[in-house]
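Beneath this line is the structure, given in structure tokens, with notes to follow.
One protein chain is absent from this view; the other protein chains keep their places.
Which chain is which? They are A and B, in the order written, and residues in each are numbered from 1.
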Amino acid sequence: MPDAASAGRQIRRGRVVTVIALLGLAALYVMALQFTPPERTMGLVQKLYYVHPPAAYAMQLAFLTTGFCSLLYLLLRDERFDLFAEASAEVGMVMGVIVVITGPIWGRPAWGVWWAWEPRLTFTVLELLVFGGYFALRGAIRDPAERAKFAAVLGLMALVLVPFNHLTVYYFASQHPEPVALRAGKPALPFEMLRTFLTGFGVFTVLYVGLAMQRYGIGARRAIQEATDA
Amino acid sequence: MPESGNYMIAGYLVVAVIVVGYVVNLWRRGNESR
Partner (left out) sequence: MSVVRIALLIAAKDLRIERRTRTALHTAILFATLVLLVVVFARDGGSVSLLTLAPSVLWITIALSSLVALNRAFTLEREHAAIEGILLAPVSRTALFLGKWLANLAFVGLVLLVAFPLWILFYGVAVSWALVSVLAVAGLAMIGITAVGTLFSAMAVRTRHAELILPVLVLPFLLPPIFFAAQATVRLLASRPLVELWGSFRFLLLYDVAFAVLAALLFPAVVDE
């Protein structure tokens, strides 16, 4: 069980990392909007390429972390794994929301419709629903030990569901009219684009770490309060 | 495609609003009940 001092330390450290990430995000915006050439066929909207896929990756990273922390919690019964699983899941939800909102904004000019059941967007929606259930479950249990245990069971089930969801959305999408391909410069991405793209992934990784650390500290503090109230 | 730029701006704004909104939310929650 983490103590109040370490929870506070965790929050402060998380804030430092988050500030670095926000500076990185600002730099990414400047880099993407100012110093990266626009793509010729899709025009300016293609620049969402530097934030949309990184957010999708951060969501995946967050939910996978939740899954593995759930497994570790069930094996070791260390409360910190539960706290980190919860923190990671919440950040994953935020990243998922970014993905499902920027997706249609990109899709509208690219495909002509807001929603075309594009596989990765569909996958994001499925994951958000699973983790929506994860938070519904957490909210409906009072006893902290039971909440941690049940959440870990669901987290692990969600981890195993990931490959099944992947398979499903690809078969599912193959039945819908193929949207105008989004392969943004897949063959040989120009160097400037690649550089910005990779920066995006780096920035979102740091952002994920900072946000999850803060959320972990907040969760730890709440857990301490719950323990003293009980 | 001039309106393509509008979609781009909308997308970047959405990302900024959500990220900053969540950071503020965490900041508040991190400060409460010390």
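Note that in this section contacts are C-beta pairs under 8 Å (C-beta built on N, C-alpha and C of every residue); 3 or more make two chains touch, one makes a residue touch a chain.
As the structure is a prediction and not an experimental result, all values here were calculated from the model.
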| item | value |
| --- | --- |
| Neighbouring displayed chains - absent chain, whole complex | A |
| Per the touch definition above, residue among A:Pro37, A:Gly112, A:Gly133 or A:Gly202 touching the missing chain | A:Gly133 |
| Listed residues A:Leu33, A:Leu74 or A:Ile101, member touching the removed chain | A:Leu74 |
| Residue among A:Val30, A:Leu76, A:Val113 or A:Met157 touching the omitted chain | A:Met157 |
| Residue numbers in chain A that touch the chain omitted from display | 74, 126, 129-130, 132-133, 136-137, 140-142, 146, 149-150, 152-154, 156-157, 160-161, 164-165, 167-168, 171-172 |
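In this text, only the chains that are shown with their structure count from here on.
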| item | value |
| --- | --- |
| Whole-Å separation of chain centres (CA-atom averages), chain A against chain B | 14 |
| Touch list for chain B against partner chain A, complex | 1, 3-5, 7-8, 10-12, 14-16, 18-20, 22-23, 26-27, 29-30, 33-34 |
| Chain B contact footprint on chain A (complex, rising order) | 8, 11, 14-15, 18, 22, 25, 29, 33, 42-45, 47-48, 51-52, 55, 94, 97-98, 101-102, 105-106, 108-109, 207, 211, 214-215, 217-218, 221, 225 |
